[in-house]
Structure formats: structure tokens, C-alpha cells
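Below is the structure I would like to discuss, written out as C-alpha cells.
Yeah, one chain of the complex is gone here, protein chain that is, but the others are all in their spots.
Chain lettering (A and B) follows the sequence in which the chains are written, and residue indices restart at 1 in each chain.
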Amino acid sequence: MAKVKGDIVIDIEKCKGCELCIEACPQESLETSRQVNQKGYLYIVKIEDNCTGCVNCALVCPEGAITVYRKVDKKKEHVAKITNVTKDINITVNE
Amino acid sequence: MKELRLMKGNEALAEAAIRSGCDAYFGYPITPQSEVLEYLSKEANVRTGMVILQAESEVASINMVYGAAGTGKRIMTSSSSPGISLMQEGISYIACAELPCLLVNVNRGGPGLGTIQPSQGDYFQSVKGGGHGDYKLIVLAPSTVQEMSDFVKLSFELAFKYNNPVMILTDGALGQMMEKVELFEQQERKTNIEPWATVGKPKDRERNIITSLHIQPDKMEEINLKLQAKYREIEKNEIRFEETNCEDAEYLIVAYGLVARICVKAAQLAADKGLKVGVLRPISLFPFPYEKINELAGKVNGILDVEMNAGQMVEDVRLAVNGKVPVEFYGRMGGVVPTPEEILENLEKKLAGGKA
Partner (left out) sequence: MNEKRMIEEDQHFEDVIAEESICIQENIVYEKPDTLTDTPFHYCPGCGHGVAHRLIAEVISELNIQEETIGVAPVGCAVFAYNYLNIDMTEAAHGRASAVATGIKRVLPEKYVFTYQGDGDLAAIGTAETLHTCNRGENVLIIFINNATYGMTGGQMAPTTLPNMKSTTSPFGRDIATMGHPLKMTDLVAQLPGTYYVTRQAVHKPGNVRKAKKAIMNGFKYQKENKGTCFIEIVSNCPSNWKMTPRESNKWLEENMIPYYPLGDLKIPNVKEN
């Protein structure tokens, strides 16, 4: 059975912790972290592994801080649990 | 082949705009310069494709000039004193953003709504800034209809040479009077694209931004220093003036624009009486011919500055003379044009001690 899997990467240094993405997420995947970024904002992290890649969070993000990925996976599920990392670190993972 | 025509000053100026390959004119009607917009509306677009737009106000006009000049094309506006006052904010932006363009002020009598008759009451406004902040326009003052035409071409050359707005400061009488004028040949419309112009960012260059906003004080000071260095360069290269019988003059009259012509007549009347009077006419009001005046001050017994205002350029003349000889002023205001006779009378009374 085809299954849609989504994931997001938040550029935590761009995030200003406005929480609009939290409000927009239908899956309640996001939460404010207890960490601050270099500018002193409490940035957002993904806490649930249920993202569908609906892009709602990215649409409302005033900072353009969210990149959304989506994959229709017909095989066994591979769910990446990447949360709380920057885009750069992810790229390293894949190499 | 020479192309001679009998034209009004304003029309000659408009014709020159078309011939200098001007790309666009944005303006608003105001006496005594509405002929410029009228002439252009009739002639310009059909002949060269020049854009002519009657704006809703002088405020809008100058900001259209700002936007259009930012594309690196030849852009102009014209107005008369109250309208030029309205434009001052935009002129300050244009000067700071270093955009070349031509501004024409057909000076009328003020202050306030004043009169539609000629005046030189906008000298300070034109050469000392006018708007906010430290900036300079290159200011050219024609005294004939011929110069109303020639200076348009010269203005565009100077504007693009220095990336600076140039103002032609003329007056209602020159705008309205008819004289013979030799027209220059039609110039090509501009095709080269200025490297700083906002025309759409190609892949291979950084984006161009036209702004006068620099929040950081040190950056803003840097911009100011750059502007000042440019103004010093202009002062070095672009001083223009005309001397009439200054060689062995006993007295000197300094006057610009239309008034200078009347003063030449006054000097002839003086010569008839045996008094040698020279006339120095600053053509560029910024940069101002300080050195020339200082040099002449060393050779004469006294200087009379004549203007159609309460005494504005006389301050620059006094700076130039620096106390070497007496500098007296004679002026008429409110749209009244002085006669040669009254100028001579004042020269005699104020300087020559009734000698003539």
C-alpha cells in the first residue's frame, strides 16, 4: 500500500519562534524547543514522527525557515526521525 | 546646414529636449512654463517616441523622474517656483541616489503663490540645496533663448558625466520671450545601459538597488564623503561664465541670466558717459566662479551685484571678493525687471560716487 511520508527541516537560525507553524500543522508534529538559537529565539522542533509533508507549516512561516520533503513510498516504511537539525547537517548524513 | 527658428524660450527648451534624445518628460502645468509640456505633448512622442506624461502633481512628477532616471535613461521635468518647492524632497533623493536627470525651473516671483512674472528668487533654493541634507545640483543659468536650447544638451552631458541632477535655472521672461535660435541636430536616443541602472537583473550581475537610505552612520557618512568629493570635482571642471568688457573695467557688475543682458546694456550707457564698466555673468551657478570674481576684484574699484531678488547671489560674490573692494547690491523683486538706466544710476550712486 502506498504511503505518503513527509519530513521537514527547520533552519533553526532563521526561526524566530513565532509558533505560527505549530498552529498550522494538522498533525501536531511541532513544538517549541527549550533551546535558543544565536539570536536568542526559542526555535521550533518536530516532536512527532507523523509529518505528511502537507507544507502548511512552510506556507505560514514568515522567515522561510522550513523546507518540506515528501515521498510516496510503496515499499517498507523508512521514516527519518530527523528533528532539530539544520539543513546542512542533513546533507552530510546523506553523503 | 544651419536650422534657424524664431521661438519662445520655453519652446526652444522643449525642442532641445526632443533633439537631445530625451527619453521621458514628467511634469505638471504651471505658469510661466506650461509651454514646455504643451510643446512636448504635441511634438515629442510622434517624432522620437519620447514618453510624455502629465502627472497629478509636481510631487508625483519628480518621483516619476526618480523612478525613470533609475533606469539610466535621459529623463527630465520642468516647473516654476512653487512647483519646484514641491519637488524638493524628491530632488534630495535623486541627488543622494546619484541619478542623472534634468530639472528646469522657470523662476517666477515669490514667496508664496507670488506672481507669474519673472524673478531670480530661487537662487538659494537652486544652488544651496533646496531640499534636506548636503547635496548639490549642477545649476546652469541661460540668458538667451539660444542658451535655453543649448543648455539642455549640455545638461544631459553633465548629468551623465557626474551622475548628478542638473538644473536649468531660468525665468519667466526668458521662457516667454521670442528670439532667433539655431537648433542643434537630432541626437540618437540612448541605447547603452548604465551599469547601475534598475532594468531587471541579469543572471551575471548583482542586483542593482537605487536607494538613499543608509541606516548606519558610518555608511551614510561614506556616501556623503563620496558626494562631496564629486562636488569638488565638478567645481574643478565645470565652472562657466561670460565676461563682457572686464579687461580694463573700473567697475564690475555681476549678474546672471536675463539680468546680465540688461547689465550689459547698462554698461554701454556707462561707457557713453565715459565710465568703464565690465559685466561678469556666471553661467554655472553651481559650481560658482569664485576665483574669477576674486581675480577681477583685484582690478576694479568696486562691484555691483544685480539680481531680481532681495540679494542672494551677492552673498557668493562677497565670499569671492573677500573684502578686497566694496560690493554693493541692487535688486528688484516680485516680478519687476530692472531697467538699464536704474542699474547705472545705482552703480553711480552706490559705488562711483556720482563720478559719471
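Basically, a residue touches a chain if its C-beta (ideal position, glycine included) is under 8 Å from a C-beta of that chain, and two chains touch if they have at least 3 such contacts.
Small disclaimer: the values here were computed from a predicted structure and weren't measured.
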Original post:
Which of the chains on display does the removed chain touch in the whole complex?
Top reply: A, B
Original post:
Of B:7, B:24, B:169 or B:183, which sits in contact with the chain we cannot see?
Top reply: B:24
Original post:
Of B:10, B:33, B:48 or B:63, which one is in contact with the hidden chain?
Top reply: B:63
Subject >> Residues from chain B at the interface with the omitted partner, ascending >> reply: 23-24, 26, 51, 53, 55-57, 59-61, 63-71, 73, 75, 89-90, 93, 197-203, 207-213
Original post:
Which residues does chain A use to touch the chain missing from this display?
Top reply: 5-7, 9, 13-14, 16-20, 23-24, 35, 38, 41, 53, 55-56, 58-64, 66-71, 73, 78-85, 89-90, 93-94
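Definition applied: only the chains that are shown with their structure count from here on.
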Subject >> Distance from the mean Cα position of chain B to that of chain A, given in whole angstrom >> reply: 62
